[in-house]
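A selection of the complex's chains, in situ.
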Amino acid sequence: MPEITYLEAISDGLREEMRHDSSVFCMGQDIGEYGGAFKVTDGFFEEFGADRVWDTPLAENAMVGAAVGAAVEGLRPVCEMQFADFIACGFDQLVNVAGKMYYRQGLAVPMVVRLPSGGGFSGGPFHSQNPEAWFLQSPGLKVVAPSTAEDAKGLLASAIRDPNPVLYLEHKNLYRRIKGDVAEGRYETPMGELGVAREGTDLTVVSYGAMVHTALEATEDIDGASIEVLDLRTLCPLDRDGILESVRKTSKVVVLHEATRSCGVGAEVCSLIAEEAFEDLDGPVVRVTAPDVPIPFSPPLERAVLPQVDDVKEACRELLAY
Amino acid sequence: MATTTARPAPLDPHQHPAHEARLTVDDRRELMRYMLLMRATEERALTLYRQGKVPGSHYDGRGQEAVSVGSAFALSPRDRACILHRDLGAHLLRGVRPGRVLAQMMGRAGGLTGGRDGNMHFGDKDLGCVGMVSMLPDMAPVACGLALAFQMRSEPRVAMTWFGDGSTANGQWHEAMNVAGVRKLPVVFVLENNQFAYSTPNSLEFVVDPIERAASYGFPGVKVDGNDVEAVFQASAEACERARQGGGPTLIEAETMRMHGHGAHDDMSYVPPEMLEEWSRRDPIESYEARLHEAGDVDLDSLREEVKAELDSETDWALAQEMPDPSTATGGVFATEDPVMGDGKAPWSRWAKEASHA
């Protein structure tokens, strides 16, 4: 198995699905001849043509809405937001049209919206956001957020084949930083199942996306403690049993994400644990997240806002000592 | 910018200019039938509402029957439609039974959404319809997506969608028009100008008649008398034909009037009485009745009888439907199978002919 980057794995997965299933097609700004702002669709225009690799006008609601229409007619659109932040401009079609369609009229909407998300490279307030939690508060939408190259490819395949609207969060800060041995050909990473990034017995760190790597680095060696790191992979539907199982084993939990704090995915995970595993807890459920502020541009400010390895270390140490 | 205005078709089908879509006597009977059926169904719904059998609020399309019936009449079975809250006639024409509509409004299990949604917020996927959402005009981009699928698969099919005058002020309207123009999509946009957006008159929604915008999106804009069912049909048939032949989208503006309040709660105090009077003289059903009467070849009395009989039994059916089972409320948020849409009824005689020739 060749070692490729997270970015290449996304391209690879998308290309495989398009080769295998002629109903799969892409929509997005500058994804055509240019190959996309991050080059995920590099070469797609040449291979699949202008129809299946549509350079759309600057109109997110039209893109998402057209994807809904194409999806119910039997196609499998994959929309690319140039940055995840722009999903705010296609928000209405997503939450009101796509998300509620099946519940209201039994009409499935198999579509994917790719969201290049997250910060860590001075993207500033509009190119660094992690919008996932909005969509857990919007019934009818599935949400995945791979942290490895393997899962990036496998979850994209699952998302494309799923008969529901799926938001696919690809963390920009993993694009070229993370590599992995990725199987050639088509395979799926099942949605709704978390992954155990590292097994442990003393404490559980629950995370997803880029922060999984921060968690692994931070907990490599904390005074020799045995720390389990969970990679949620799918945020909706959440693998509640998987989370509870780990908590029952370790009894101590740190929930870590890059998104802002209030009503974030971490809040849902903490609440789940506080409700379902209260008796198993040997300490408070601790959240490490960005505070409730826009993500600033300048490196020292951005570092101060986004969770850092040391923040995680400190949280774990305190909780271990509890 | 030139906007053509479609004229009512002369009654003798043999004197048509070539480009005009031909209507047989039976076709005209059907046009009348669906307008009558829409009005009868909505009158029945209003009665049920007043009897307290319709939860929430209640909306209808009184006075706009010619728009939905005339435009939907141009659709072939495999065409697709995203229908607006004023256009019950289009649903009925595609094959939705009045009983299911009444059951829908009463929130019964037998309604089109099984009680999950209400009012006109439905579409029968088995009849090629995608139900509207409340956010307007969100179905315009969706219709573009349906048309995109047809175009990508080189199918001679059309997506039709309807929206009101007020909705043309919304950004999604523009995005849909522009995208349809850029991709030359086989979509027909029917702008239903019923003079008001809820209580808001055209003058507060736009400065220039939106039909003027069509050319700036690169496709034709056609304005018709929305109370003349055949004029609406002719414009729609031409637009559908153009779309099927790769000619791209058309914006049709049907000038009409909302003869009831925005909803049953709305007393229309903001509408000048003389305006209502003037428009009531242009009632789409009465005026078509007069024309058919002249021609003399449609038996209107028997038609009315038919419709009334149908409505009576449909109403009984609807009232016999149960309320949905509460235990089902939380299921079915996510699909486990791919979407399947069926085709709609297409009463225009042309389709039967084509089928028999094929």
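Residue numbering begins at 1 within each chain, and the chains themselves are lettered A and B in the order written.
Operating definition for what follows: a residue touches a chain if its C-beta (ideal position, glycine included) is under 8 Å from a C-beta of that chain, and two chains touch if they have at least 3 such contacts.
Keep in mind that what you see is a predicted model, and the values were worked out from it rather than measured.
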| item | value |
| --- | --- |
| Composition by chain label (entire complex, not just displayed copies) | A x2, B x2 |
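Quick note on the criterion: only the chains that are shown with their structure count from here on.
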| item | value |
| --- | --- |
| Centroid spacing, where centroids are CA-atom means, of chain A and chain B in whole angstrom | 41 |
| Chain A contact footprint on chain B (complex, rising order) | 80, 112-113, 116-117, 121-123, 125, 130-131, 133-135, 138, 140-150, 152, 159, 171-172, 175-176, 178-179, 182-183, 332-339, 341 |
| Chain B-touching residues of chain A, taken from the complex the two chains share | 25, 51-52, 54, 56-57, 59, 61-62, 64-75, 77, 92-93, 96-97, 100-110, 139-140, 142, 163-164, 237 |
